[in-house]
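Before I ask anything, let me first share the structure, which is written out below as structure tokens.
Every protein chain but one is kept in place in this view of the complex.
Right after this comes subunit A.
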Amino acid sequence: MAATGDEAAAMESISKAPVPPTDLNLTPTPTPTPTPEPEPEPEPRREVAANDATENQKAKRPSNNNDGGVETAEEATEPAEPDINELCRDMFDKMAVFLQGELTATCEDYKLLENMNKLTSLKYMEMKDISINISRNLQDLNQKYASLQPYLDQINQIEEQVTALEQAAYKLDTYSKKLEAKFKKLEKR
């Protein structure tokens, strides 16, 4: 039971392992007072760890720490790729391009409708100008035809007079024919 308790404690210490040092140190380091900081390394190595903070995730080497007679170990991870930043940047750039393309489709539809509306409004403006000209011309024409009305009345009077003249000419023609017939009759006597 004690052995299993020790094994459980070992497993827990493994799971709760502190930040591993850069160098593999098998010799136990002198720690007279227990400190709350998880780093058991001496100070010179802390600077190295601070400088290599960005590389900790890349290069985690397994290290064994002796903490109260219980060995702990860190996970042996693979070193990160040297161009991981570039790959990440490339991924985000392409993601941005894709999303922009998705949104650009709707924007292009709006632009198409905007252009169509602009062209239609231009056409309607031209039609408005044409209709204004037509309206002005027709108003002038109405005024001119109104000024011509007395002349048109005169033309009507002339037509009536010509009709009367024609009737008079027909009567004169008939009378002259009768007169000719009487004259011939009298001449025969």
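Structure notes:
Here is the rule we use: contacts are C-beta pairs under 8 Å (C-beta built on N, C-alpha and C of every residue); 3 or more make two chains touch, one makes a residue touch a chain; residues count from 1.
What we mean here is this: contacts and distances are computed from a predicted model.
The protein name that UniProt records for the chain not on display, among "NADPH oxidase 4", "Cell division cycle 45", "Tyrosinase copper-binding domain-containing protein" or "BLOC-1-related complex subunit 7", is "BLOC-1-related complex subunit 7". Subunit A meets the missing chain through residues 11-12, 15-16, 75, 77-78, 91, 95, 98-99, 102-103, 105-106, 109-110, 112-113, 116-117, 120, 123-124, 126-127, 130-131, 133-134, 137-138, 140-141, 144-145, 148, 151-152, 154-155, 157-158, 161-162, 164-165, 168.
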